[in-house]
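Of the protein chains in this complex, one is absent; all others appear in place.
Chain lettering (A, B and C) follows the sequence in which the chains are written, and residue indices restart at 1 in each chain.
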Amino acid sequence: MGNKITVTFGSQHIAIPEPVSFVFETENEMITKVDVDVGYVHRGIEQAAVTKFKFNNVQFLLARVCGFCSITHAGAYIHGVEKLLGVETNKRIDYLRLIVTELDRMHSHLLANGHVAEVCGYENLFMQSVKYRENATEILEAITGNRVQYDYYQIGGVSRDLSAEHIEMIDVKLKELRVNVLKLRDFFDTDYTFGLKTKGVGTVTYEMAKAYNTAGSIARASGLRMDARNEFDFLPYEEVGYKLQTRTEGDVWARCMVRFDEVINSIDMCLYAVNNLPEGEIKVKSKGKPKGETFIRVEAPRGECFYYIKGNGTKIMERVRIRVPTYANIPVLRELFVGSQYSDAQAIVLSFDPCLSCTAR
Amino acid sequence: MNDLRAKSPWITHYNTGGCNGCDIEILAALGPKFDIERFGMLNRGNPKQSDILLVTGPVTLRCRDVLRRVWLEMPEPKVVVAMGSCTHGGGVFRHLYHTENGIDGIVPVDVWIPGCTPRIEAIIDGLIEGVEIWKNKTKEKEYMVGHSEKLLEKIGVLND
Amino acid sequence: MEALIVLSIVLPLILGAIIVFAKNDILTSLLTWMMLPVMSILAFMIYAADLPIYVDTPHVLHWIITLFDFGLLAYFLYLGAKRKSMLVSVLSLVQFILLVTVIWVLPESSTANIYVDKLTAMMYLLVAIVGVPIAIYSIKYMDFDEKDKHLFVGLVVAFLGVMNFAVSANNIEWFFAVFETTTLFSVIFIGFRGDKEAVDNSTLALWMNQIGGVAILLALLIMIKDFGVYHFTDLLIIDKETMSMAAFGFLSLAALIKGAQLPFHKWLLGAMVAPTPVSAILHSATMVKIAPFLLLRISPIIEGTLLAKLLILTTGFVFVAAAIFALTQDNLKRILAYSTISLLGLMMLAASVGTPTAVAVSIMLIIFHGFAKGFLFIEAGVLEKVFKIKYLQEMNMLLEKAPLTLLFIFFAFLNMTFIPFGVFVGKWLMIEEASGLLSQGSSVLLIALVAIGGVFLSVLYMKVLGVTIKHHRFTDIQVQKQPKTFLFVAIWFYLWLLALTIFIAPFAGDFVAQISNSLTGETTPIHADGLSLVVGESTLYFWQILGALLLLAFIHIAPLKFKFKNVDQMHPYNCGEVYTRQAGTYDFLFLKKYEGIANMIAITLFMLVVVLGGQLL
Partner (left out) sequence: MMGLLLTLFSPIIGGFIYGVERVVKARMQSRQGPPVLQPFYDFVKLMQKRPMMVHSFHASMGIMYFISTWFAMAVLMMGNDLLIAIFFHVISVLALTIGAFSVRSSYSIMGAMRELMHVVSYEPVVILLAVSLYLVTGSFDIAKILTSDITPIFSLPLVFISFLGVMPMLLHKSPFDIAEAHQEIVGGPDIEYSGPFYEAVYTARWIEYVYVYFIVFLFGGSNYFLGTFLVVFSFIFINAVDNSTARLDYKKMLKFAWFILIPLSMLNIFFVVVGAN
């Protein structure tokens, strides 16, 4: 029929930096059908991890699965390898890893929320989000030496230590960031036009979230109490004051708000961790080759990231399998589009904070 | 005139299957702290109105033809800035079964920005370098690497 | 001169009869082609004569027409029985009774039964210049897989005579007879193809128009009871102050129905099942134009009354609503029908306002709408027959299939809304006039309705144009051959529209203003200053007219002729992908659910027109 318009959204599109292709069929801008193609970023990382790299180098490859959650990917792998090798890390290492992981979450969440604002046509809010996010990246740079791809995790430890000056600086910056994030959160919470664009849009109900097995902030925004940090012991979250953040609305706005709540929780955790940093070495010795199989669940910024690794006692791992949160979220995302306006589609996609390079690997 | 022109480079960014790290930094470069609009740079997102193609990623096979099309849609004079290690021959993804080992086999590259991830200062520097090259380019038509009618037909730009 | 008038009424009827009975191709062509100069010259001579003219008719004619009336009603009764339509039968019976009553109480009158003033002469001109080419067009059109060619062409030709008769009737009883005759013709035309849909639609048209007939008869009764006169010219000289409006309420109701205003628009929409020349002839010069014509006749009487205000509200509402609902359609002919309904609303609105400028606006719209709509419908017919295109979505890439037709459609659509074409000038004058009225303290709604409806129509036309213009051919465009007759008719309309537009200032300032003067008896503040159009204090300069015309001329000729040399072609941006994709348009189907509400509002307004405006309470 002549009233249909097929709209391609991606792979090269300004609203999503990653190559992903949605093909919408719209009638009067209302989406009636959608095709999703997430395979553009497939590079064959799982294959490379078991053929080309030694087990003690794989984390550098896995960090490049995704720039946003590089630390969680590398972390998950290393937690697994440490399990296989039987390495016991000390408290200081755990705390340092936690700080960096949470800082990573902060900058990822802030950018994700900013990006939602950007695709809603709220450029100013995006700029403010990016501006405040710089605090987090500056801290990361100070700790790890790089802004985005910081190969901080190493088997048995971390790559750099935190000095007293650093701690002081981090403390100041985090406090500053906390004030700013609260300000931003208030903006997202109360802004009228942003609310028009996001409230009640792309609602994932509790039942849907459960039925489609969603992960991460999408699940939590629908009231599903699930978080790998809560359920799987990979870093000492209970000690530093972790709180599970949920909401019940399940729409685009709720997802943004959940992210803000998590950012604030992360800041609190980091502040606690930085100020109560235990003494100790930053690296423990490890010996041998990984043998046996194990699985790891970690909470990436986008949700639960699941690793299965298997070693056979050689330098090369036998299996590295990754299941990432965005992949779990794509089915419900498809479901949401049908019946919503094309002008809301971008906000819906970006509110899922999709990470296609994780998804396709 | 070319000096005036150099003050207005518009950017199209295409991620050919990288890890997002570079894309994050590009977004950050647009932000208030680095603000590349100082140099008149805008992220247009539309190749038809852009001058600089900022490519990240190691070029997966799926993205290869898209990259070619996007490049073809840009009117000359144009420059290609390859950002990040992956674009330089694949980086950590070199010789994986689904990557093309960098973009220089696909489109002609003018500037390479090294690093994984490049620092924003490096990005800005690379872009400025690109602008310097772009300033001296002319309207003359450029051709793709391996340009042929057959290739054009294969990527579907001969007849739409 | 009387002879000429009689001739221009009778000649088409006779020729039509000859064509029907001779069944000869050459004769048909000859007679129809011959009509074009003959009718035009007749009309010009009548227009140039010393108007108005009263034509005295023999008394026996009166009885013939009365007899004809009864015959017609009997036929309608028969149709109602045959088609098992309760409504048709009941309405025929009601008319029958009313007509008997009317004839019972009809007083003697010495006023002439045929009255030709400038307005009538203008309608003659319109019928000759717009109507006859459509008859010519229909000869060729019927050659394409249609049956009963001679019958059809003969009916079309005869219908022009009926139309001429309708606009010259002074006696309202006669007017009723012609009104019913046009109804008869519309029934025949709409049911021409004889399939079920056609018959159903013609029955719909029948009963709807019969309501108009009932309204006229009621008006006639009241008129005779209240004033004892039943001629238009007699009504005009009655003292306005003491007049009761009941009769005019019913007359306007008849006009609203004939003018296919919501909710009676369905009969005009149903007319699209007939061969396309029917739509062309119904929409352009004849049939629906009776509606604004009738209101123009009575506008000096109803000006400024509550009836006029309610009419403004009703027609203004239809103007907006029909324009909005046209957006939801995807059949070209239906879109055109909706836009006719909408513009008829504007014409009647202007006629109801009744000031000299408003009357001029109404006349301008009748003329230019006639030309443009006739043009559009014949091109719709060409698309249907030559290119087998009916729906909007099939009109994609029309440029590659039918570039010349596209050119004509483009031009006609531009004529319907854009500066400096006639319909635009009408709209513009209406807004200016309404603003003038505003400062005297009324009609805030009037202005909003005119502004809003006009915007919707513009958007509608731009949407349709957008769909038709879509193409992606990289190579040169081949002009496909069309039958010469089609081409001649198209070029005839094109040149007339172009000439009228370039000389719009003299045309509006002299021709239209004169008619308006003669109708209202006041001086119309429109005059031509050289080729610039002056309205009160505002001027549409000739450089503006010419500039706009050049811009639009380039815009609508560019797809055919204009080529950039040495510029590379590149496929459209599609996110770097090459999906097969549909590029349709919006159909705004969600608006359809408001159609019921709009109909309800329209019915309410109709009631108000009759009850409050007609002072029945």
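To be clear about the criterion, a residue touches a chain if its C-beta (ideal position, glycine included) is under 8 Å from a C-beta of that chain, and two chains touch if they have at least 3 such contacts.
Since the model is a prediction, treat every value here as computed from it, not as a measurement.
Looking at the complete complex, one finds that the omitted chain is in touch with A, B, C.
Screening C:E108, C:D239 or C:D568 against the full complex identifies C:D568 as the residue touching the chain left out. Within the full complex, the residue among C:A451, C:L487 or C:V578 touching the omitted chain is C:A451. If you put the missing chain back, the residues of chain C touching it would be 399, 418-419, 424, 428, 431-432, 434-435, 438-439, 441-442, 444-445, 447-448, 451-452, 455-456, 458-459, 462-463, 465-467, 469-474, 537-541, 544, 547-548, 551-552, 554-555, 558-559, 562-564, 567-574, 581, 583-586. Although one chain is hidden here, its contacts on chain A can still be listed: residues 5-8, 13-15, 29, 117-125, 127-128, 131, 191, 193-194, 196-198, 341-346.
Although one chain is not displayed, chain B still touches it through residues 1-2, 4-5, 7-10, 31-32, 35, 37-40, 45-46, 48-49, 51, 73, 75-77, 139, 141, 160.
As a convention for this text, only the chains that are shown with their structure count from here on.
Taken as a contact graph, with one node per protein chain and an edge wherever two chains touch, the assembly is complete, since every chain touches every other chain. Between B-C and A-C, more C-beta contact pairs join the chains of A-C. One finds 26 Å separating the Cα centroids of chain A and chain B.
Each chain gets a centre from the mean of its Cα atoms; for chain A and chain C, those two points are 66 Å apart. Multi-chain contact residues of chain B (touching two or more other chains): 14, 46-47, 66, 70. Residue positions of chain C touching 2 or more other chains: 576-577.
Interface residues of chain C, counted against chain A in their complex, comprise 330, 391-394, 396, 467, 574-577, 579, 581-590. On the side of chain A, the complex with chain C involves touching residues 1-6, 8-13, 21, 23, 25, 27-29.
Against chain B, in their complex, chain A makes its touches with residues 11-15, 17-19, 39-45, 47-48, 52, 60-61, 63-68, 70, 111, 115, 127-128, 130-131, 133-134, 137, 146-149, 355, 357, 360.
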